[in-house]
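Okay, here's the structure, questions in a sec.
Only one protein chain is missing; all other protein chains are in place.
As written, the chains take the letters A, B and C, and residue 1 is the first residue of each chain.
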Amino acid sequence: MKFFLGKMLLKKPKKSICINIILLLLTFSINPLISRIIEVDKSGILRTIKSAVNVARDFDTIYIKKGIYYEKDIYINKPLTIIGENGAIVDCRSEEGFGFLVKTKNFIIKNLTIKNIGISYIQDNAGLKFDSCENVLIENITIENGFFSIYFSRSTNFTIRNCKLSGNKNRTESNSGNGIHLWYCSNAKIENNEIRFQRDGIYFEFVKSSLIQNNFCENNLRYGLHFMFSDSCSYRGNTFKHNGAGVAVMYTNRVYMVENTFVDNWGPSSYGLLLKDIKRSYVSKNNFLNNTVGIYMEGTDQTLFEKNNFFKNGWALRITANCEDNTFRYNNFLANTFEVATNSSQSRNIFDRNYWSGYSGYDLNKDGIGDVPYIPVSLFTIIVQSNNYAVLLFRSFFVDIFEIAEKIFPSIVPKYLVDRKPSMRQFKW
Amino acid sequence: MVTIKDLYKSYGKLEVLKGINLSFERGKITAIVGPNGSGKTTLMKCILGLVHFNKGKILIDSNDVSSNFNYRELIGYMPQIGRYPENLKAIEIIKLIIELSNNRKPVNLDYLIDLFNFQPHLNKFVKNLSGGTIQKLSAILAFLFDSKLYILDEPTAGLDPIATVDIKNLITKKREEGATFAVVSHQLTEVESFADNLVFILEGKIVIDSPIKDFITTTGKQNLEEAVIDFLKVQN
Amino acid sequence: MLKYQIFGLIFLLFLLGCSNSNKPEEIKYGVDVCSFCKMTIVDPKWGAEIITNKGKIYKFDVVECMIAYANSILKPEEIKSYWTINFVKPKEWVDATKAIYIRTLQFPSPMGLNSLAIENYADTSKLNLKPGYEILSWEDVVKKAKEEYLH
Partner (left out) sequence: METLYKITKFQIQNIIRSNWIIIYTFGLILTTSLIIYFTNDSSKVIVSLMTIMFILNPLIGILFGSIYLYNSREFIELVLTQPIKRSTLYSGLFLGLVIPFILVTIVGVGLPLAASNLIEPDLIGNLLSTSILLVCIFVSIAFLITTFIVERSAGLGIAFIIWLFLCWIYDGFLLFFSYAFQDYPIERIILALTIINPIDLARINILLRFEAAAMLGITGAVFQDFISASLGKVITFAVHLIWIFIPFSIGYFRFKKKDF
């Protein structure tokens, strides 16, 4: 297992998941020969999905014809395929309960709209809820006005793709649920989904070896993506835009974060990416654009940050004193109000060959590396990092004067936080 | 015309006027003389309402100075140093003073402009006027209206001889028309030439208050200057 | 000298005016951030607060964060009181050291210790507890939090 996890960081796609899916699909493609197709139709014999589920045998396919079905708590405990015709809608009428509750292996659900899931303060109601499942495929599902949209617990080997999930934009954090919620799961693949107006777009807790890619999470009330205690997972090519607080990756080791875009996560307690107690991870080729803080890191160790773009953030990086042995190289820091803030009194992180738009040094030998080291920390960021209230002096004349004085006679800014080889040219990644 | 009774004024611990009793006779020129710091200017400013006195009473034609500011209509004042807003023209300042003085008629304006040859300066900005011209402007402002009382603080200081003569003639002319004058001055010879009465102030007290002619006669001296020096010696 | 004394006195009055209360402050869900894990606090069923001797209030999303904070960033002797939200009455505060904790996977907590707080045993009736739960005291929760969460 350890070997496998180590490999995770190096190899981009998850082969095991792919193979599983192919196997799964193979199984199902043979199925129609031996299994039946059961039609649900508002004007047919079977008028409700529940009745169809009742009559269905293992590996049957339920085909839901166009129409609005006012149903909830559809309980599934046998391997089935459910496919909706265009315009097939399940409306839970905001009553407490689930859309579908699934406890089985080998389940496929496709092309269906589920809407109006009821709010509950005690139960985690969801459009699609899975408990102890295996081999599941969810595709082209639209969930509107959801509480939790898709919820998995204690499950493995499943794929969620091309879904559009959305909560109610008028809700607050405390009465909305997560878009895709995984708890004690493994080998999940989540791709090409659009998630909006949920509490957290994607939520991972105690999840292992899973892949999140090319998703678009926007306007979620708290986080676009929230990772807790979920080792050896990857996310790549996702866009997290204008979420309440950004993306949080916490208490996790070996996370592979590549080619994501973090944009417009702008608010008093927002950041593009929050890293809290993370070890041995890799952050590369991400774009951090217009966030209050690009990356906020606390207790982050042995992580490599390379080839990222930090553009127009309030703070590009905020690093607390307990972050150690991280390396930042070949990153672009462009037009950020502040580049690095830290309250560390020692050099525990390495900055090497980054491009800093704030750099005003020269390059006499024309090797593309500035001849003067660059200190990306300003006095104000240090003060703020150790004293929250000092932020009120932002843009004050008092701070301006001290910044100028500090530039002329450096005395407070730590000289160890330095990029000794700042790049003269912006990298193209 | 002006009656001052038992006037006291101190700035903090510094007593400047210590019980002044005085009256300016109608139609007479009273010269107020005394060394620097004796309290001449303070006395003037008390009459003008610029300084609030601690004790006593000042009546101008039965108007109590401390009760109503309108009595100032009766007074024309010429300060020792005239300083005016730099970016206004002389004419604008004259107009402003006319506007601020309850719309009294500036009956003497043309006469004064003529007298001081002021026409070429009327449309100049104050910052371009020489010291002497500014002094003339002060004089014009003081004599604009037919006032009953004129208070002049060193009216001839800084003026060229011709203008000095002009001012003296003006004072004499106004006196003949019945105006009362209080003139602060240093120069005893000058005072002698046009004043009727002498008031000599020393350390906040009046030591001489008499018609000039009488004063010279009593001391038996040739002129006012000698008389005053003699008087002061006797005092000491 | 007198001026300094007056200034000092004013400050003291200010401080007294603020620090005297020993009442937890309402958490603004969706706005306030957990002092320990930095997460936005969103779930009204969970929430905890520390009030220090000096009167400063620290807010947490859940009791395990509070315990972690009390044992790593603050010193226990600096703390005047510990508070936690009553799971079944989310607007009410319970003295965390006297609360009853129920540990069950039925109600996963934001940080995974899964120990909800209630004020008395009668409150359990509202939970529809399924078998497999544990009842813990404050001391148990502190111990478990230290073992499983703080490392």
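Convention: contacts are C-beta pairs under 8 Å (C-beta built on N, C-alpha and C of every residue); 3 or more make two chains touch, one makes a residue touch a chain.
These numbers were taken from a predicted model, which means no experiment stands behind them.
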Missing chain: touched chains present in the view: A, B, C
Per the touch definition above, residue among A:Thr292, A:Asn308 or A:Ser423 touching the missing chain: A:Thr292
Full-complex contact with the absent chain, from B:Leu88, B:Ala157 or B:Leu232: B:Leu88
Touch criterion as defined above, residue of A:Ile122, A:Leu393 or A:Val418 at the omitted chain: A:Leu393
Residues belonging to chain A that touch the chain removed from view: 266-270, 292, 314-315, 337, 383, 387-401
Hidden partner interface residues of chain B, rising order: 11, 45, 48-52, 69-73, 75, 77, 79, 81-88, 92, 96-97, 99-102, 125, 141
Residues of chain C (touch criterion as defined above) contacting the omitted chain: 14-15, 18-19, 31-33, 52, 54-57
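The criterion applied here is as follows: only the chains that are shown with their structure count from here on.
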Distance between chain centroids, defined by C-alpha means - chain B, chain C (Å): 83
Centre-to-centre distance between chain C and chain A (centres being mean Cα positions), rounded to whole Å: 28
Distance from chain B to chain A - Cα centre to Cα centre, in angstrom: 90
Of chain C, residues touching chain A in the complex: 29-31, 33, 37-40, 42-45, 90, 107-108, 111-112, 127
Chain C-facing residues of chain A, complex: 121-122, 172-174, 183, 199, 205-206, 221-223, 228-229, 244-245, 248, 250, 268-269, 274, 276, 296, 298
